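Every protein chain but one is kept in place in this view of the complex.
The chains carry the letters A and B, assigned in the order they are written, with residues numbered from 1 in each.
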Amino acid sequence: MNFELTEEHNMMREMVRDFAETEAGPGAEERDEKEEFPLDLWKKAAELGLAGVTFPEEYGGVGADYISYAITVEELSRVDPSLGVTVSAHASLGSNPINLFGTPEQKEKYLSKLATGEHMGAFGLTESMAGSDASGTRTTAVREGDEYIINGSKIFITNGYYADTYVITAQMDKSKGNKGIAAFIIEKGTPGFTFGKKEKKMGIRASATYELVFEDVHIPKENLLGEEGQGFKIAMVTLDYGRIGIASQALGIAQGAYEQALKYSKERVQFGQTLSQFQVTQFKLADMEIQIEAARNLVYKAAYLAGEHQPVSKAAAIAKVFAAETANKVATEAVQILGGYGYTRDYPAERFMRDAKITEIYEGTSEIQRIVIASHILKD
Amino acid sequence: MANGIWIFIEQTKGEIRKVSLELLSQGRILADEKGEPLTAVILGKDIAPLADQVASYGADKVIVIEDDKLTDYTTGAYTSALNKAAQKYEPNAILIGNTAIGKDLAPRLAQRLGVGLASDVTGVTADADNYFSFKRPIYAGKAFAEVVETQTPAIATVRPNTFPVAAPDASKKAEVITETAEIDPADLRAIVKDIAIVASTRPDLIEANIIVSGGRGMKGPENYVILEALADVIGAAVGASRAAVDAGWIEQKFQVGQTGKTVSPTLYIAAGISGAIQHLAGMGSSKVIVAINKDPEANIFTLADYGIVGDLFEIVPLLTEEFKKLG
Partner (left out) sequence: MNIVVTLKQTFDTEAKIALTSSGSIDDNGVKQVINPYDEYAIEEALKLKEANEGSEVTLVSVGGAGTESAIRTALAMGADQAVLVSDPTLEAVDELVAADILAKAIAQIPYDIILSGRIAVDDGSAQVAVRLAEALGLPSVSSIQKLEITGQSAVATRDIDGGSETIEVPLPAVFTAQKGLNEPRLPGMKGIMAAKKKELKVLTLADLETSAAALNAGSKVTSYSLPTPRSAGKIISGEPAQQAAELAKLLREEAKVI
């Protein structure tokens, strides 16, 4: 057992924190207000290597471990959770399936641009009738000669519109259920591939969430990811790893909200003393710290297992559900500590509270995480 | 040994820097305490007329080193000339103003003489064992170190505004010694191509008695005019916090704080400055601090002598009017 982060991890945290505080911090409130996607920040983040932390160096990635990735998303989200999820969705969802299941040609063509951040990636699984239950997938793919023809639509797609490549799932044989699903790589700009509704959200408002629409989209057969019928498995494995990203985002949100509350409680004077001198506040702060520390250990544990190529499904689900619930509890408590000010947009506490909620929903709701965890418990 | 205390007189185009007069004034007190002579050393071109002026501030002797190569300050030529004079006369101490020139010259001189140097000192006391003991701020004023030098000359650069300037007495006369500069060719490698002095009617930031400083609360570069108007009525320099400089509203040379200039004016007026620790480090030794900030919780109020919670865009122009009235 060793709970020490390496010198590199500490240096990465320092760097990402510096970047987040100086570059992302000042405009975070305004981007939230205007629902403005942080495209410039994405480019700057990519220059620093944040787009391809875990991807192999031969494809332009950093070749670092998953703990480095968790730290990256955590630190971005500590300041700007919208930027955190942009990076996480790009790396975990849009790029990682190609890294894990792509052919050398697909990696050369797509991963090499995704890992450097030259391109942005997105992932399309969810549909109006297929949320937590991916087997309801209605988007279809039909093989015709050297092509597949895709029809259907995907909703709630993070990085939609801005991403250059999309890994999507489509049903090829409904009679086979999940085993009829295949995964494909689709490039933005392919004829018939358009963007529908842009979601107006409660939180992470600066992140882009779009509908993807496919009308007779012809893609070369080389863009099939994995094999026909493997799509559901690819999606599930992708989500297992992706949960580490969202758990890290939730951890960052909790940390950011907690630091706000801590700072405020030391400055705000009521009844002749600072809030932090009241035991009621001290208990609140202690509870926040307990939960964050527990969440951090779970998140890094899951990241460690991912880096060691050990099974991550259960650990990632545990980390995600706990970190997401921690983010919500801590952010809500932070608003409470800030009182009336916490409810205003003058302080970022309310933004963290709004941003926290989604972490209990996307990439598998907390209920789904519990199903995943239970299935592992009962399998053993 | 009656080798005494030297004061390096910094002059530009025949005009003596205020800090040099501060050092002459304090040097007189220290020399009397030590029972040793006070010597002013002036380097430059056509500077002989300055001897009377430094004498009026209490110098017993004036060493004048004139040379064409000393017309404008260069590190090499000044070091060369001052080093040779110091070798010849072996003073016990040399006090230099902590100005751009002082900061450049003193370390060169100290290294050439193989002695220590106390930089940016804010206190000089006589010390029985080590001639002087110097108090100097470290961690940008968040702490102080008391420093002694193990050999002579004990050299220090002294922060401007540390000591008051005494009233000159024109009847005081000094012995004037004229030295020729022997400058090593190796010290003439640097060539000054250009000197650009930005004409300003306001005092230099580090020497100003009053500073009016604006921070994040200024909201934009166009608003500095209201600070400038106040500054001009009370003869102040204009300063800025790092937030304002980093936002690009005002040039870096106006920045007060840990990564900017360290100042200790008699009066420091902070408008729209929250009082980050880095800023306090650069102005905490000001004698009187005024804070104007709309945030009652701003840290600057914890150390301001006078505070106004309010909108600087209202308060500052009103204050300017008040001072105009008081004339």
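Quick note on the criterion: a residue touches a chain if its C-beta (ideal position, glycine included) is under 8 Å from a C-beta of that chain, and two chains touch if they have at least 3 such contacts.
The shown structure was predicted, so the numbers you read here are calculated from the model rather than taken from an experiment.
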The complex has one chain that is not drawn here; which of the drawn chains does it touch?
A, B
Sole contact to the chain not displayed, among B:Gly141, B:Gly214 or B:Gly272:
B:Gly141
Only one of B:Ala128, B:Ala170 or B:Ala196 touches the unshown chain, namely B:Ala196
Looking at B:Asp104, B:Glu179 or B:Glu228, which makes contact with the chain not pictured?
B:Asp104
On chain B, residues whose C-beta touches the chain left out of the figure:
74-76, 79, 99-101, 103-104, 106-108, 110-112, 114-120, 133, 136-151, 186, 189-198, 200, 204, 206, 210, 234, 252-253, 255, 258-260, 262, 266-267, 277-278, 281, 284-285, 287-290, 301-311, 314-315, 318-319, 321-323, 326
Residues in chain A touching the chain absent from view:
7-8, 10-12, 14-15, 18-19, 47-50, 53, 62-64, 68, 72
